[in-house]
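One chain of protein is taken out of this complex; the other chains stay put.
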């Protein structure tokens, strides 16, 4: 395994330390575990907490700062953080206005965050939650765990974060977060896998002419495998699924072309070139585009496209100031 | 060659189109070739132009915007743009205050930009230049082409851009750009090569236990090859060379930990953890840190460390507002 | 089973999670995210570190605290689930110093209920429950028939292993493997597998 690391057992710790040392103006690490909070804590606002396994950098700690998250909790690579870690995060940021947990829809994440909320509620802290489930690769069925939460989560952080920063109450912040969730859809594909450092093996293997379609963000295989195709055709394939899921016709959208970790920006822009053309053709107008690495899977080579359907409220919150290490607006 | 592209011959064009379509609020593409200029052109200021081969995304077009560049010219992958392209860029942004060209020190870049300047000067446009040469991996000798320009260039864009935005005259802007160049040093290493799409082959090959030290940003081999080591030791190796080149003792620095294209952010933060510790040990205080992909080599897996020695003027210009697709302050 | 047996069983679990770490991780690489063995080994590694603290507690508290340590260190889906299982069993056994096989069966039932509630899962979804529930049923049945602890435990172990085999034949509808849909068929569930190792450790002390 060829990586710029020192010790597989220290990857998460050293990463969080390196992050906090890079951005002390934004971030402070709690003493107990990999919990990062805003260094300029703002009082009297709803506090947002999110997190998940490590390996999604810059998510989630990179989004801690003005107008986004108040705390981020980082578990081991691709492993949800434990309830006590989340609980410490909640305690560090909780005020009278309450705490909103932004959870990505994974069994582990949901259970661990919910247990943390139970602990915090026992202390009298007001805790609400939203569960992001934007990945249209996975069927949303009553009989399964439902869709996964992937890159669309960053829009939830941004928009709910803006509402909280403006001083909205917890019901409003939760409602607007839920509105984002209801209106954002994502799908991705990859041509090279990633590996959990401690495992030392990739999550799947692909031949030189194969790609994995419908990937998640934990290095797991996607929903199916295909022959690789030109970038434009892959974009068309993903957009078709996304556009079929909710009615985007004649709407305005925010677009996120998210790199999975090792996809060169050059390719992400080539991808966006097609995304932009297809949306134009379909009469969907692009309000804002974000191209870059927002929710990664360590060194996976792949990308996802997210479309967030906007209304006036979401647009204005998207435009609000955000100032965090990895997202500035 | 496994890449998210459509046609090797269209890589540069589609990339620039995708970029401009993502950020119309910042960027506009000229009709003639891959030249990108600010969409909200500001008059009565020194105009900055930079560029080079493609493959360094987000450089250089990603730095076009308020407080940084006014135009960026993109050649073919790793190939300096031609004089006429640069000339078109200069003409599009030139005002009475003149144009400063920020050139990275490569024979091709210098010659092509200089020929463009000759053409522009023939039109009566005032053109000055600075040549960035921050790479300490390469000996700076009178008998060679000297050091290469690498990631430190981004600091030149930021700081000279801020001076220009403030309305400083061309001599002042050139002087401050030169001050950055005199005070910034960079060195890098890689564990996986990249390839020019049109070539379809990597620039070098490495065994599973090897790394290339002293890499440039054009996929070329570095100054030497070594057995790979833990991240901390690689950092020590690079910092030693950088710190030996100019006297950083007791100074304040800006740090850039730059990913070469496919290095996971996780690893860049692990790297910064060590950079930060070593500087602290040596009594060098870190004013600001930038961790991310600023000057890439397509999909190379590697990184560079840049240290910019600061004084009061550089600090205040570094803090000035910048608003571009890839750099916001 | 007395306190000593419980401590020994936990030691055996710790050893098993360490020695099966790679195997369980490999299973999770195929249909999950490649961390199950790492997660379980981390949790039981912490239990090993806290062994001295645990051994001074009474039987029920040891079990409950094992659960709390698992919740606090394993993470992922398996952390809250196994953690809840041990915590529920410990709570159920409160006050008991010597555990009869009937106590064990009832504590196990309580653990399973905890897992089902926490995981919102039922049998046949390709999870640890597909080893737990058959094991529980087989032990109960053999116990009612023969009243023989050894036989009952063996029946349970066999049923858990069968359950693991069964997970190969079904589509996952809970946990990460569910994202694979049809592609999850043919592969055994990591959590069902780890449960079988844990049950083996318990069995050795009965």
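Chains: A, B and C, in written order; residue numbering restarts at 1 for each.
We adopt the following convention: a contact is a pair of C-beta atoms (placed from the backbone, for glycine too) under 8 Å apart; a residue touches a chain by one contact, two chains touch by 3 or more.
None of these values were measured; they are calculated from a predicted model.
Colleague: The complex has one chain that is not drawn here; which of the drawn chains does it touch?
Modeller: Missing chain, whole complex, touching shown chains: B.
Colleague: Of the residues listed, B:20, B:138 or B:286, which one is in contact with the missing chain?
Modeller: Of the listed residues, the one touching the omitted chain is B:138.
Colleague: In the full complex, which of B:223, B:251 or B:316 touches the chain missing from this view?
Modeller: Final answer for the missing-chain contact: B:223.
Colleague: Which listed residue (B:6, B:50 or B:112) would be found touching the missing chain in the intact complex?
Modeller: Going through B:6, B:50 or B:112 one by one, B:112 is the residue touching the chain not shown.
Colleague: Could you list which residues of chain B touch the chain missing from the display?
Modeller: 53, 75-84, 106-108, 111-112, 115, 137-139, 143-145, 148, 195-196, 198-199, 201-203, 216, 218-221, 223-224
Assume only the chains that are shown with their structure count from here on.
Colleague: Once every inter-chain C-beta contact is counted, which two chains account for the most?
Modeller: Chains joined by the most C-beta contact pairs: A-B.
Colleague: Closest chain to the protein CA centroid?
Modeller: Smallest offset from the overall C-alpha mean is found for A.
Colleague: Suppose each chain is reduced to the average of its Cα coordinates; what separation in Å results between chain B and chain C?
Modeller: Roughly 55 Å, centre to centre.
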